[in-house]
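With one protein chain withheld, the remaining protein chains of the complex are depicted in position.
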Amino acid sequence: MTDLADRQKLSYIAAQAADARLNVELETEGMTLNIGPQHPATHGTLRIIVRLDGEQVVWAEPSAGYMHRGYEKLTEVRTFPQVTALVNRIDWLGSFANEVPFILAAEQLMDIEAPPRAQWIRTILFELSRIANVSLFLGDLGVQLGAVTPVFMAFRDREYVLNLIESATGGRFHPNFDRIGGLKDDLPAGWIAETKQVMKKLRNFCDEIEELLFGNEIFQSRLRGIGVIPAEVAKQYGLSGANLRASGVDWDLRRDQKLPLAYDKVDWKVWTHPDGDSFARCWIRLQETREATHIVDQLLDGIPNGPIMAKVPRIIKVPEGEAWVSTENPLGEMGYYVVSKGDLGPFRVKIRSASFNNISIVPWVLRGVYVPDVISILASLYFILGDIDR
Amino acid sequence: MGLVDKGRLPKPLTTLFNMGRSYSLWVYQWGLACCAIEMGAAFGSPRYDVMRLGVIPLPASPRQADLVVISGTVTDKMAPSIKRLYEQMPEPKYVISMGSCANCGGPYWDSYSVTKGIDQIIPVDVYVPGCPPRPEALLEGVVLLQQRIKNEDMGARWRGEGTKAIVREPIVVGGGPVE
Partner (left out) sequence: MSDDSTVAELPGDALREGVVQALRDALGDALLDSVIVPQRDVWVRVRTDAWRQAGIVLRDTVGCDYFCFLSAIDWMPSPFGRGEDDPTQPAPERDTEIRQGVTGGDTRMQVFARVTNIAKHFGVTIKADVADDDTVVDSWVPVYAGANWHERETHEMFGIGFAGHPDLRNMYLPTDFEGHPLRKDFPLLARLVKPWPGIADVEPLPGDDSEDES
């Protein structure tokens, strides 16, 4: 561990030096580098303006807004089912996960709970969307660092999960399957057996990626000790999900919050890592994917029978009130603050998206970092543009 | 080539050139949002492999690309970059608009920051509807575009009558055969 502590100290000193360099009069002309908005490594249209002194970053600033679609204004003119359909597209890789906190908030306002069968199936689909999302992250991680092969494996294995989601909901992603009071439809016959097979394949995929990428010496030396975020800073900025747990903070909304989802009915583990560097963030996501497959396996064995939808009126008017629900989405903590005035649609919805907070730390974490490390830090922080820009 | 400049391009040569062009398209992927993932699945995944159609999804820059696939929501802030990208491509160039956001604004048709379709900025050859369209739909769009290229009048194109002069009705995937 001395090696790691030295690297951390070095990067801290480099950051201090970068700050100090701004004041030196004999400074050489720095260069301003514009990364994005169209760049293979930026997961979408994120533009980062970076001022360099040689190879080191002196100042960095992400410029978001290239995918700003005005979600919060659009939700004010739509009805609740329409908002559910729209909200799928915020985190567009794990789409079912976006619907769930919104539906839960509306159900809280209406003071109803979905029947147990619906709760279990919601949890299963939630974990499937987590697997679909993070398996693409693992593939993309290779591409950011120059290893092109894992992304083909990721797409191939993701197809199995998308097929599952499609056979249950009708949509590969953007399922639009959640309804206030339950789900739209029940599971098709044979889905449970098929899902178990797919979970085995996904576990193989995780093992392959672990061997191919994480055991690789180049991968380790590019990610260990880079982009260290201490726990206090992470909490101040509101980092969530794997980013927070990689800094040693033991906080997982699936376990620490009481929501009508089936997480307390199964046995599973929360992964944390003390280092807080890029490697820790990536490693935790790998472990969480494997954990998600275990959760799905256990849930599949115990789905209760019963109705799939609670008794709700055909035209839903949610009573007046305010509710906040957040869940542990694949990207982090995603929450909706729903203000309703007894209408067909919400009055105001504040969407708290995980990547917005995750990327707000970029100016802080990129100081004193070398240019290739910029890409690897961004890769490890993992954001989706739709989540940042809404 | 001398034949083309003087407008004397015999039919067999045109057919040969068109066939060659349509089966070696280099696609620049301008992936913006969710459709980019389906485009990635269509172009990069082993299942919906696009290379079997002769389309290579790996040009290093827009200046080496024949075809650009614009997939995902176009915002007003992003629109100038797309225009600049389109202008960087050399003729003959084609544009496929993938997904309802790029076709017409899609689910964000009433937003204050979304451009309602990229055909407001650049001319589009093929519209692929869907939200997101399945990878097979995108491949169908590419195949229909290849059919159109095979039937194109190369002479008119190379005489300098650029995209504005040629009246081309855009293809919509699912809209029937193309001549």
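Per-chain residue numbering starts at 1, and chain names A and B are given in the order in which the chains are listed.
Keep this in mind: a contact is a pair of C-beta atoms (placed from the backbone, for glycine too) under 8 Å apart; a residue touches a chain by one contact, two chains touch by 3 or more.
Nothing here was measured: the structure is a model prediction, and the numbers come from that model.
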For the chain that's been dropped from view, list the shown partners it touches.
-> A, B
Given the contact definition stated above, which residue among A:94, A:241 or A:335 touches the chain not shown here?
-> A:335
Could you tell which one of B:110, B:136 or B:153 touches the chain left off the display?
-> B:110
Positions on chain A where the hidden chain makes contact | 64-65, 68, 70, 72-74, 76-78, 108, 232-233, 235-238, 249, 251, 256-258, 313-315, 321-322, 324, 326, 333, 335, 337, 339, 341, 344-345, 348, 350, 352, 356-357, 360-361, 364, 389
Could I get the residues of chain B that touch the absent chain, sorted low to high?
-> 76-77, 105, 109-113, 116
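Note that in this section only the chains that are shown with their structure count from here on.
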Centre-to-centre distance between chain B and chain A (centres being mean Cα positions), rounded to whole Å = 32
Residue numbers on chain A that touch chain B, as the complex places them = 37-38, 44-45, 65-70, 73-74, 77, 85-86, 89, 92-93, 136, 151-152, 155-156, 158-159, 172-174, 385-386
Residues of chain B touching chain A in the complex | 30-34, 36-38, 40-41, 44-47, 72-73, 75, 77-78, 81, 85, 107-108, 110-114, 131-132, 134
